[in-house]
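The complex appears here minus one protein chain, its other protein chains still in place.
For reference, chains read A and B in written order, and residue numbers begin at 1 within each chain.
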Amino acid sequence: MVGRKSVLLVAVALLAAGCGGGGDESDDGMVVVPFGFVGPLSGGAAYYGRNVLRGLEMAAEEIAANGGFVIDGQAHRFEVVTADDRYLPYETATATRRLLQQEQMSTILVPHAGGIRAVQEMNLNEPRFLLMAYSSEPSILEAQNPLQIMLPPRFDGYQEPFVRVLMGRFGTRLALLGTTTAYGRAWTEHVSAEWTRRGGTVGGNHGVDYNTTTDFTGAVSRALADDPDVLFIGGPSQPTALVIRAAREQGFQGGFLIMDQAKFMEMLQIVSMEALEGAVGVYPQELYPTEGTPGWVARYYERFGEDAPPATSEVAINYQGLHLLARAMEIAGTTEDPDAIRAAFGEAARTIDDDLRIFDMNGVTEGGHLARAVFAAHVLNGEFIAEPIPVPGGTELR
Amino acid sequence: MITRSVAIGVPLLAAILFPLVVDNAYLVSVAVTAYVTAIAVYGLDILLGYTGQLSLAHAGFFGVGGYAVGILTSDYGLSFWSALPLALALTALLGHLIGLAALRTRHDYFAIFTLAVGVMIVIVIERWESLTGGTDGLIGIPAPTSIGPLSFASLNAQYYLVLAFLVLTIYVVWALMHSLVGRTFLAVRNSEELARAVGIDTGRTHQLSFVISATLAALGGALYATFLGSIGPDVGDVPMTFNMLVYLMIGGVASLPGPLVGTILIMGLMQALTAFQEYSMMILGPILVLVVIFFPQGLAGQGRVLANKVLGRSGDA
Partner (left out) sequence: MTLFLQQLVNGVALGSVYALVALGLTLVYGVLKVPNFAHGALYMMAAYVVYVALTAVEAPYVVAIAAAIVAIGVLGGAMELVVFRHLEGKTPVHMMIAALGVLFFLEGTADVVWGPDFRPVPTPLDGVVSAFGVNITEQRILVIVAAVATMVGLYTLLKRTLVGMSIEALAQDREGALLVGIDTKRVALLTFAISGVLAAIAGSLIAPLVLVFPLMGAVVILKAFVIVILGGMGSVPGAIIGGYLLAIAETMAGTYVAFAFSELIAFALLVLVLVFRPTGLFTKGT
């Protein structure tokens, strides 16, 4: 009995001692630069976290395979170091602290608004680090954090084109059936405001939590009882597709206004293009009308296999983000000074290679938002029609 | 007497030296989390170990204590030292009210009743966004203010403060169990009918045990929120209760070192397993089953049985 117990204790101690570490120069002669990722790798949002991570790892491997990025004649490559926060903002701070304790690093990426807010003060104290913020929640810019780069488009740009297209095609009655997370509720408010501003009527909010709901039929029946022309829906892609399926099964003929969290290519794994007729959402990343897209999509499936999850914007934006960081470090001439790297981001966005232009970018706004050209997709007669999306909040670039 | 002072002195000395020896902020913060959790696990033991009822709302009270301190300090500008007693009083009151209803039931019914209460506490926390910050949780909860020359700004100072609260908790539990009240607890656990026959007000005993248990949970939660600087609804959710229950059962119920041993061991194991992130649950599950089958008294309980055997004493608590 005692033997077994002490074996366990020794095992624990050994395992604990085995954690941590990490060197500087590797066998290939490149300097290894640690890059932190603090996001959900287990729990309900792990699928999302692993999408983001796939983009980062793909970029890190490419950079290394192409000989690294060069500072003062010395080649560097990234090593992505991860910490799981299970999508819980209050764990993001703890996990970030753990990463910083294990290894010194100048850049950490956090892929959700709550977690970003939780580390926004931390990155200005020693050890300072550049916070790469992957969240389309514009309120993360309010802190005016000088060491933050917001990567994705702001979600408050989507409502205007989404509402314009759908109200024009289907009519003026909107029913609300979005997810009830904080992000979902913020979206619901914005879309309701835009719909009313254009003279439409908004029915009651029948939203449910897309992550915990087993059966959506009840909520869909209730929303359809208001006889809407358009349904506002959205949460993670897969449950969103279930909502679409339930609505079509119950005879709904109108349009879907889909929150940016849901991606067409992932929904198409569950519902047909026919069911999506009259839907408006973010443009499918694999079909993006930009120079860098076809090559990137080919490389993605080559790397992760034909059966890999669709190459969504979650992968694309973070993939491009890490390439931008490498470019910014080259321009700044440092891998360690977060202020200098942050200052070089605008130029990096303008001078990055053409085959990395999955999005067209021309700089960074005053508040630290990486401005990029993005499109909405309108499903019309079985085709994705591109609609440009305006960038709200001004685009004075540096 | 000598064995007792060794049993108390050695772990205490080890705890005092720990931050100085490891000199690693991350490990110290893990220890802080383990200590505050252990305080709540002592609360769970009061109810389960000493009066024989299982509350699955325990993490709910942990959450209420944490949110109360967090809201009072960051939104109302109170100092930690005035917010803490308020938070404890608030949770004790809430525990009292819930106890009045919950303790109409016993055993399995009580467990499931409190399960429902636990779920509802979390839903209220998530939905009362203006007060609690909803699913994002509260961030930026300030560290305790200085008392005279004692400042709690540094991590090590916070570690020692939490350690002091832990030692105080263990002392209170020990003193309680050696008091008349503690003996009525045990009498009620062993046989409610017998206890009633000798004139014990069993209803009041259960109620008292439940309130003390909830208050200790709140103390743990309040310290958790303060020393981690943030708290979220998951901290009060049922899976967190399950975690605490696992710590308690692995350590050993109704044993003074049990809650601490179980908490440190399993939390340490989970930290060690972060290297095997994906597999950690696959490994933890069978360990739990094995411990329950082979060490039903928990590891500390098993240790006591062994010690008694070695020292040639009878194995009574």
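The rule is simple: contacts are C-beta pairs under 8 Å (C-beta built on N, C-alpha and C of every residue); 3 or more make two chains touch, one makes a residue touch a chain.
From a predicted model like this one, the values you see are computed outputs, not experimental measurements.
The absent chain, not drawn in this view, touches the displayed chains A, B throughout the complex. Screening B:123, B:150 or B:307 against the full complex identifies B:123 as the residue touching the chain left out. Checked against the hidden chain, the listed residues A:127, A:218 or A:333 yield one contact partner: A:218. Within the whole complex, the absent chain has one touching residue among B:23, B:75, B:201 or B:278, and that is B:278. By the touch definition given at the top, chain B reaches the unshown chain through residues 48, 54, 101, 104-109, 111-113, 115-117, 119-120, 123, 127, 238, 242, 245-246, 249, 253, 278-289, 292-293, 296. Of the residues in chain A, those that touch the hidden partner chain are 42-44, 46-47, 50, 180, 205-209, 212, 214-215, 217-219, 221-222, 225, 236, 238-239, 241-242, 249-251, 269-270, 309.
The criterion applied here is as follows: only the chains that are shown with their structure count from here on.
Centre-to-centre separation between chain A and chain B, using Cα means, comes to 37 Å.
Those residues of chain A whose C-beta lies close enough to touch chain B in the complex are 1-2, 5, 9, 11-12, 15-16, 18-19, 41-42, 84, 86, 88-91, 93-94, 97-98, 101-102, 113-114, 117-118, 121, 181-182.
Interface residues of chain B, counted against chain A in their complex, comprise 24-26, 29, 129, 134-140, 228-232, 234-235, 265, 268-269, 271-275, 277-278, 294-295, 299, 302, 306.
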